[in-house]
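Input: one structure, supplied below.
The other protein chains are all here in position, but one chain of the complex has been omitted.
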Amino acid sequence: MFYHVKELQYRAKPERPDPVYAKKLQEILGGQFGEISVAMQYLFQGWNTSRGLEKYRDLLMDTGTEELAHIEMLSTMIARLLDKAPVKDQEHAAKNPVIEAIMGGMNPQHAIVSGLGAMPVNSVGVPWNAGYIVASGNLLADFRANLNAESQGRLQAVRLYEMTEDRGVKDMLSWLIARDTAHQNQWMAAIAELEAQEGRVVPNTFPRELQKQEVAYAFMNLSAGEESSTGRWASGKSMDSMGVFQYVQHPVPFAKKPTIPPAPPSLHNTPPMLK
Amino acid sequence: MFYHVKELQYRAKPERPDPVYAKKLQEILGGQFGEISVAMQYLFQGWNTSRGLEKYRDLLMDTGTEELAHIEMLSTMIARLLDKAPVKDQEHAAKNPVIEAIMGGMNPQHAIVSGLGAMPVNSVGVPWNAGYIVASGNLLADFRANLNAESQGRLQAVRLYEMTEDRGVKDMLSWLIARDTAHQNQWMAAIAELEAQEGRVVPNTFPRELQKQEVAYAFMNLSAGEESSTGRWASGKSMDSMGVFQYVQHPVPFAKKPTIPPAPPSLHNTPPMLK
Amino acid sequence: MFYHVKELQYRAKPERPDPVYAKKLQEILGGQFGEISVAMQYLFQGWNTSRGLEKYRDLLMDTGTEELAHIEMLSTMIARLLDKAPVKDQEHAAKNPVIEAIMGGMNPQHAIVSGLGAMPVNSVGVPWNAGYIVASGNLLADFRANLNAESQGRLQAVRLYEMTEDRGVKDMLSWLIARDTAHQNQWMAAIAELEAQEGRVVPNTFPRELQKQEVAYAFMNLSAGEESSTGRWASGKSMDSMGVFQYVQHPVPFAKKPTIPPAPPSLHNTPPMLK
Amino acid sequence: MFYHVKELQYRAKPERPDPVYAKKLQEILGGQFGEISVAMQYLFQGWNTSRGLEKYRDLLMDTGTEELAHIEMLSTMIARLLDKAPVKDQEHAAKNPVIEAIMGGMNPQHAIVSGLGAMPVNSVGVPWNAGYIVASGNLLADFRANLNAESQGRLQAVRLYEMTEDRGVKDMLSWLIARDTAHQNQWMAAIAELEAQEGRVVPNTFPRELQKQEVAYAFMNLSAGEESSTGRWASGKSMDSMGVFQYVQHPVPFAKKPTIPPAPPSLHNTPPMLK
Amino acid sequence: MFYHVKELQYRAKPERPDPVYAKKLQEILGGQFGEISVAMQYLFQGWNTSRGLEKYRDLLMDTGTEELAHIEMLSTMIARLLDKAPVKDQEHAAKNPVIEAIMGGMNPQHAIVSGLGAMPVNSVGVPWNAGYIVASGNLLADFRANLNAESQGRLQAVRLYEMTEDRGVKDMLSWLIARDTAHQNQWMAAIAELEAQEGRVVPNTFPRELQKQEVAYAFMNLSAGEESSTGRWASGKSMDSMGVFQYVQHPVPFAKKPTIPPAPPSLHNTPPMLK
Partner (left out) sequence: MFYHVKELQYRAKPERPDPVYAKKLQEILGGQFGEISVAMQYLFQGWNTSRGLEKYRDLLMDTGTEELAHIEMLSTMIARLLDKAPVKDQEHAAKNPVIEAIMGGMNPQHAIVSGLGAMPVNSVGVPWNAGYIVASGNLLADFRANLNAESQGRLQAVRLYEMTEDRGVKDMLSWLIARDTAHQNQWMAAIAELEAQEGRVVPNTFPRELQKQEVAYAFMNLSAGEESSTGRWASGKSMDSMGVFQYVQHPVPFAKKPTIPPAPPSLHNTPPMLK
């Protein structure tokens, strides 16, 4: 169960309106790696974490709850960036076509649909969808998803930081960027804990002898050229310490040409040719 | 540019048809972490990798090209599992309602739409979409995405392995599971290489002093209860070696209640109340 | 069964082309509350209305059929607004970068995909989808959906009216806005009729004693601050006349911490920790 | 900013596992009118509510925060309903094909993807998306959206109540159904308040004379048959008290056949025929 | 503008309810090639057809209007197939688990969401979306889209015909299948007319010398094996009579390895390696 306080976790006040930038900032609110994604991902992971793993459940609920606050900060910032957007003054625009042109960079839904409010969409206006997130029940897998999300998310926040001169926006982003640093570190720590217990390959509970061991550490050189042969992945002990990397220079098929049986006549597929 | 040979990378032949299992197997073909996702993700990352990073570009193209072969193996397996699916024999079904009921677990599109062929959809029939993947231009971020994809993908393949007794299906899955082991190791190796060069926080090129350092290593206890205080993430040196984890037991807001300015009258929002 | 006449229900002729506005106008054609949504919503509701409710079925089919005419009007208007869009003259553009910039506000698909025709998409180009609409079989619920759709739809049409100086566009919009007034009134009337028969809570056929009566009229103050305590919803007789509003100033959980049982080993979730 | 406590708002404990019902229950978690929809809708409406409307902002934040607790209750219930789902025992299934068949009614992703956890998807497995919700800046419009959502939501919860005999599930649903009663009443109260101030047509700030008054209260009989002429919407004073309903028995087009100008040759549309 | 009559174009009455078949039949209502697709596709093509092409515009409006009647027939049939679906009787089901199991094949939304009505979704419950259709402004291109839609649509209707023994359903399908025959013939006729005027390659207005003529009739043998060399496409006069088919047995790249320039530092991509 949740409680809300009206104060923001950190201030979200631009120096001045900038509706074109508001459109861009939507990416880290409602985009693939935006705050809605991380909030929903961590909360669902937390709710699905079973008895005996309370430490991780708490970790997830703590962090998911913080991400709700970040959704709130970004929604506030976007609404303020949209303030005074010239959504009507066509005549004025006619007098200043350059302003008109710049305003063409707004998301028109910010005027038509949301009345200058934030929306749960990305920077091109595609609505957020739950296909972005994962909660698998395997925490090591999921913490890797979380580290990925915080890495992509911080990268996007940094890029947005570079794309504005507004000190208020930069101030808020420098908060979010720091929290992403904290969260990257946190998921790395949780991953390290689990890897120490379980080993590094997910899932670790599948008997190793049931996989084809002969290709479990092989690298397949399927794109001509051998630049890839010089990487850490091409030789030496494998990262899970259970094998040795091999570089397969000329990978060949292990199987024959497949054939697919014809479907029954009731499906009216093309029948096999007579000849 | 690509070339195709008709042979499969590894055989994909079930002992017997099983159209209900075919539906489930679609998850690792056309689902969020299926083979289409990894193929497209690695290829787009490869195509977007710039001059001076040829080693990684080659790594990505090698692996993306292999994943195309896995799409092919799964498509072949699914088509064979669908062989002889009782899509017509209603009368027979009436005589054996249990078989009819079991067949109710098929994806009906496998009969109506694809004529007993594989489809680019997941195990509930939702079409694959490119919102599942990422290619950011930052390789450390992207290799984390790749490690995540291979972790979730192997987990799903292992679960599917447990859900069948068909030795042909298990044989193919034990190949794919081994390749996922190889790929998890490979992305871990590539990550280790980049982290050794760049440090562990993505992106590493953003000046640290521009983030709010005071919260860059803090853990916010926003869900009541303190199980999370015992984790590696709550104390000690941070994973990036640049700070010390702090556990904030009672996190408070850093900002005031925000207010949003009223929109201009031309948007016909609710105006502020008189009283 | 339907018949079509070539005449428009009302004229849809702009004074002059305006491809940037055409993009915006797509919102009320193919957006969440556009004409495709109301047409499909009313028709599906009509087709699903059962025997004994012919009056409402007719109401729905009358109105759904009109909305098809509005799709047609908007498609016509958008095609005309796109007339002479400068999709080619790059050299000219180079001479007049401001025009080029303004044209950057066009939806590029209006040139590349539809050849200057209207599309079933919203103002940012996201295709219409049927997840926008509802037909539940409960007419009171659905008429509320319809009143909502006409309210949002009229709001958007009014905002678009404010965003143009073109008298032809305004003329058409003033027709659509009037029809939205009519339709809001109509659904209010139908709602009043049903509420008079059934009561105001949907569905009214569920025995009241089967719901937790103790919280059926309670307001939970879960966001700090008590501005909400002054509203009509916080005290007095409830709107359905069946209870009395209560304001719960400090809502507390009614249940304990939940625990989730561990999944079976065959799913390879993280197992409970030993310690 | 939000705080979380581990206790549930109300208990969510089934008498026994039922993975097929878990699939169905997903509808009111991640469907069009599920708890994710109302939580996100109310929170975004709250964040976008401007200065001078604090009472409504608080109302929205109070209710949106409660809906987060309902997401949590449903996620917990679904995870418990999935407990002991027979995801592996194929041999056992072979011995009891009826159980196997019934299990065919599970969502396969509950095993393959989420490891027996809840997912942000609906009862057929389609991921939640933000195209379901609205926050327009006009509160009367939005409160109608909210009343609609609570009406559809309660209807679905009631139907799900009828579809199970599990007393634990029914107990939780009777809580949610009661809260939906409360929320329907609450939005009706808020609507009544705003209508009293503003009038009943949304938006009320658009000058009435700018709409085509001659059709602002007309009902168009566009589907043959006149059952609809007997309704409240066909005669008498309009619901907004500003007009009189008219029934147009034989509606005719007000405009001529439109013509669309040919596109420029650079678009390579079909050119007008010579003859 | 449209008019509706209450009579169906053709009867849509099953012999008996069959809710599992109702789910399947949704494919040709709300699937990729269902009746919603063809109705919307033809109407949008019609509305976008310009002056001077009235014959084709009329053809499109005639046919699109008919497809609206087919949506209505299918919606009616589906609602009737859903009649008496055992959505409640759990106890009864417990007594007859086979019936329960068969009913597990229903789309649960037919009970929970639509109250036993048809929905604008496909046979797995994915909502219809406008990304399925096209209206390009080039009629030859679009008539090919239409011929494709009627071919896939008839194929699906025929498969569904095979999947039922219900004489009422078969009766309706034999109507729709006949209309698909008519429509396939019709689009073939329209295509023949346009090809006679324009030639067979779309668009025909692009100067042939501006394409790389040297590969405009070449077949690239990029998948090992030469079965494809025996087809009509591998030798002889091309179908547009403007060239001669060539079979390129060993296709090679025409270009060099590409390199991608590094992004500016402000994007924080991985920089080129020092070594």
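The chains carry the letters A, B, C, D and E, assigned in the order they are written, with residues numbered from 1 in each.
Throughout what follows, a residue touches a chain if its C-beta (ideal position, glycine included) is under 8 Å from a C-beta of that chain, and two chains touch if they have at least 3 such contacts.
Just so it is clear, the model here is predicted, and its values are computed rather than measured.
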{"item": "Partners of the unshown chain among those that are drawn", "value": "A, B, C, D, E"}
{"item": "Among A:N122, A:N204 or A:S238, the residue in touch with the chain that has been omitted", "value": "A:N122"}
{"item": "For subunit B, residues in touch with the removed chain", "value": "1-9, 30, 36, 40, 43-44, 47-48, 58, 61-62, 64-65, 68-69, 71-72, 75-76, 79, 113-121, 127-131, 133-138"}
{"item": "Contact footprint on subunit A, counting only the chain that is left out", "value": "20, 23-24, 27, 31-32, 98, 101-102, 104-105, 122-126, 156, 159-160, 162-165, 222-225, 253, 259-263, 265, 267-273"}
{"item": "Residue ranges of subunit C at the interface with the undisplayed chain", "value": "1-6, 47-53, 55-56, 87-88, 90-91, 97-98, 100-102, 104-105, 107-109, 111-113, 115, 121, 124-127, 136-140, 194, 197-198, 203, 205-206"}
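Following the convention adopted for this analysis, only the chains that are shown with their structure count from here on.
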{"item": "Set of chains adjacent to subunit B and to subunit C", "value": "A, D, E"}
{"item": "Rounded Å distance, subunit C centre to subunit D centre (Cα mean)", "value": "10"}
{"item": "Centre distance in Å when subunit B and subunit E are each reduced to the mean of their C-alpha atoms", "value": "29"}
{"item": "Residue numbers of subunit D (touch at least two other chains)", "value": "1-9, 32, 47-48, 50, 55-56, 58, 61-62, 64-65, 69, 76, 79, 87-88, 98, 101-102, 104-105, 111, 113, 115-117, 121, 124-127, 129, 131, 134, 136-138, 140, 203, 206, 222-223, 225, 253, 260-261, 263, 267-269"}
{"item": "Pairwise touch network: line, ring, star, complete, or other", "value": "complete"}
